[in-house]
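My questions will all concern the structure given below.
Excluded from the complex is one protein chain; the other protein chains are retained at their positions.
Going in written order, the chains are labelled A and B, and every chain counts its residues from 1.
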Amino acid sequence: MNENVKINVNGTEIQSAPNKLLIEACEDSGIHIPRFCWHKRLDPVGMCRMCLVEIETPRGKMLVPSCTTNITDDMVVDTESDVVKKAQEGVLEFLLINHPLDCPVCDKAGECPLQDQTMSYGPGESRFVEEKRHFEKPIPISEIILLDRERCILCARCTRFSDEISGDPLIEFIQRGNKTEVNTFPNEPFKSYFSGNTVQICPVGALTSTSYRFKARPWDLKSVRSTCSGCPVGCSIELNSSQNKMLRILGVDNDNVNQGWMCDKGRYNFEYLNSDLRLTSPLKKINGEFQKTTIKDIYSDLDEILKNNNNVKFLLGTNITNEEYVSFNEFAKKLTDEEPSFYINDDLLYEGFFEDDIQLAKINDLNEADTVVVWSEDLKENLPVLYLRVRQAVKNGAKLIVFGHSNSTLLDIADYFYTDDVISKNFEIGDSLPMLEGVEKFINDKNVTAIIGKSTPFQADESIKKLVSYLQKYSNLKILNAFSTGNVYGAFHTLSSIKNLSDFSEEVNSDNTDVLFVVGADPIGKSIYSNQIKKNIKDIDNVVCLDLFIHETSELGNYIIPTSSTLGEKEGTFTNIEFRTSRIDKLVPSPGQALSDWEFISGLSNFMKLDNNIDSLEELNIKAYEGLAQQTKPIFDNLDKPSNLDGILNNFEVNISTSENSGTNCDYFVGKKLYGDNVTIRYSHSISLLGAKQFIEANNSTISKLNLNSTKCLLSQDEVEVPVDFIENEKLSDGIIFIPINRRNLNKFDFSKKISITPNHSKAALNVN
Amino acid sequence: MSWEDSLLKQAREIIDMYPQKRSAVGPLLHLAQSKDGYISDDSISVISKLVGITEVQLKSVSTFYSMYKQEPTGKYLLSVCKSISCEINKSDEIIDVVKDFTGLNNNETDKNGLFTFEAVECIGACGGAPAMQVNYETVEGLSPNNTLKLCEWLKKELPEVVVAEEMQEDFGGYKSFDWAISDQSGTTGSVPGFQTLKTTKERN
Partner (left out) sequence: MKETLLLTKHMRSNPEDSHLIEVYEKSNGYKTAKKVLLQESPEKVLEEIKDSNIRGRGGAGFPTGIKWGFLAEDEERYLVINADESEPGTFKDRILLERDPHQLIEGIIITCFAANIKNAFIYIRGEYAKPARRVQNAVEQAYQKGYLGKKIFGSDIDLDVVVHLGAGAYICGEETALLNSLEGRRGEPRLKPPYFPAVKGLYMKPTLVNNVETISSVPWIVENTGKEYNKLGVEGSTGTRIFSLSGHINTPGNYEIEMGSSFGEFVETLGNGVRNGKDVKAYIPGGASAPWFRGDQLDIKMTIDDVANNNSMLGSGAVVIMDEETNLVSAAKSIVSFFAHESCGQCTPCREGTTWLEMILERVASGRGRTSDIDLLLDVCDNISPGLSWPPKMTTICPLGPSAVSPITSLMNDFRDEVESLIPTKILL
């Protein structure tokens, strides 16, 4: 470790780690220097000039921007001199020259750095008497983002974020000098998966989101810190509500995980909480019709049913807390003597790489690695913030090698990108591995962090093993297993055994199942095993669904229990992709009689007198972490300590026992896109259209081989017919047709058989609302 | 892509001149302007693909520079200098003549697409102030009278190729320095005549 640097700020000596910017070093010592353009997670540009301070130089005192000046030993700094104050007042006056006085109607008012700093450092009144610069008031630059150029102070935060962090520079400065404005290209909107971050870091109200516009004032907001359960990255977030309504989600800067960022799905997929279609009372199916009933009534029915039937199975979604997994586990254990059967609502679940001889990676290991290897589902679509972290690793100098037909968005920054030259259409890796130039240069004898997962549900489990054993043999390897559904890592260590949807579709039917619990899962709407699962569930006598909504799966239930959402309606813990456990917290009440899954199960256990000690959340929380050393236990007491807000890392035992998938010969590459049209997205109106489009992708030559003469076509197979747009994606290999399965009906095909693709002139591709 | 093959070929040749593709952005934008008289959104799409940046990144670059026009320009781009040496040598009179003759305000193009007028910053002809450029071909030592004649000549003769020497000889006056023998090369349209762009035109 390098020695600390000492500098003198305003007459006081402060110590700081070396290589810090002056603004950071001061900040760390509690000296705040005002700024607009500087942001800890972006490269400094020194544009706003608000952070000017005086430093002593051989040529006398000099004004320098503290955001672009590195500290050096014995630097003498004045952040409060008259010259500094005058310069800051000047900058503020300049900024306000063209800034509209529309604070009363601006979303940012109350938490606006420009407003705040005008109070603290501003000149009081403006001497500018000319006409201000005018632009058309807010213009939509995407479905979810609005831009008000008059308010923009040209700090380049949004443009830098898009360029440096998310790598989709779709928002830029246009014109120059005093005419400069920020904007997008006319026919190329701000269609980024990360655009919400720019709203969060915009220091004024220039970028706003449709979902929050005019909804609240910051001083009315209640807030709580929580964890996003959208995917296993588990971004640290802050939830904001007003009048018991969730209004906004912000990214929290957790250095180990999301570093302040979020994906737009995580950020904007919350309006469903207030949807009129939310289930608010328990339902019981009588003569094929759902009728309202009481929880008590359901308890007594279930008591009866469970007493008489031994074959109980559970299909669990991944949007529940660790405590809830524990509640099901404890409940199931009391029902049968055998190993309880838990199936996880995930097509891609397989055994992964968790054996003892594997070194598991942390997300931050990406930054330490010489080389990052990716062979998994498309990270940008499925683990978006992990995608940002891979980009960051590359920016910091790591080499990147990508295998497989997915992750084509990493093509531009990958040092080596292997697809059809190395990987078969069925995602099998050939024997050429040792001969590959990239492998020789950047893998052998290097520190490698590999993100490993299945690229598609049809990929044989075996297929990645070859790569992993090579990497293990020839490099210093750390593996980050890439599973992509919600709190699936929480399920890994809380449930006594886990199987996947393929197992479920094959194993669970009326022959062997009397009672099926389906918890927050819609496999019929989303899984590629949809048809089989639907057939099976229909025949099962007693299906108990716990859910927020009625959907294709829950509508088959005999009972539906309305539940609370993991997003702001309950407390608990969440385990992320690196086995970091952090807090899920509650901010808003659940609608009607909705209750947490664990509350329902604990109530049922009590009703049935199962005596399994799961009466309280605290008990469940403690049970979840039995066997761990006291200080590393992610129990509430520990997690609430300030030092543990970013979560606690653990080595958990993983209990997956899926049956081996030997791969399916399949002509299509199926996978999930970030936005689908599952219930929560469908009922979050700001983003509901983003996942509605029905389409498939291939490169130009593949498309032209099909002789379609149109990008509108019809996919059909037996009774299933789906009109789609054919979208060109030059990053896909020849012959590969990508089909997104988290779109209505697109998962209903049998992908092992031929799907016919014909021109569809008559019907426009369907945009489901 | 909607650039002709020959233009695309020329674009690729330009790209090959540079160690990194993106460096070709400048000349390619000139090329786009020589095609359409301005930077069309369509050209933005073509060039951004050629050099591998997004459209808005390219738009951002193209709007930074005042020679890349965002609106279609006329056959003759009249750029009258208004910077200091010309200003104190009464460039305002020259500007007035051009404005009156064309009926245009700053940065406007007439509806026949004949003239675009702009008052510009220093064009490096200070020794021959006041001065102007027609399609980036310089005329120095202007008088209001000669400026009018120049405009009239352009309108009447509609020269296909505009050559600095020719205009200087007929309408210019005192020069910043001796120009040496005439090259007789010039340009057509609002892009500098330059070999790499194939916009240099010989007067016949």
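Keep this in mind: a contact is a pair of C-beta atoms (placed from the backbone, for glycine too) under 8 Å apart; a residue touches a chain by one contact, two chains touch by 3 or more.
Quick caveat, the model's predicted, so the values are computed rather than measured.
Only one residue from B:Val80, B:Ile123 or B:Leu150 touches the chain missing from this view: B:Ile123. Although one chain is not displayed, its contacts with chain A can still be listed: residues 44-50, 52, 62-63, 68, 70, 83, 86-87, 89-91, 93-95, 97-98, 127-128, 130, 153-154, 173, 175-180. For chain B, the list of residues touching the undisplayed chain reads 17-27, 29-30, 51, 53, 60-61, 64-68, 79, 82-85, 87-89, 120-129, 133, 136-138, 164, 174, 176-181, 183, 185, 187, 192-197, 200.
Following the convention adopted for this analysis, only the chains that are shown with their structure count from here on.
Note on chain placement: the centre of chain A and the centre of chain B lie 51 Å apart, centres being C-alpha means. Looking at the complex, you find that chain B touches chain A at residues 41, 44, 53-57, 59-60, 63-65.
Considering their complex, residues 168-176, 183-188 of chain A touch chain B.
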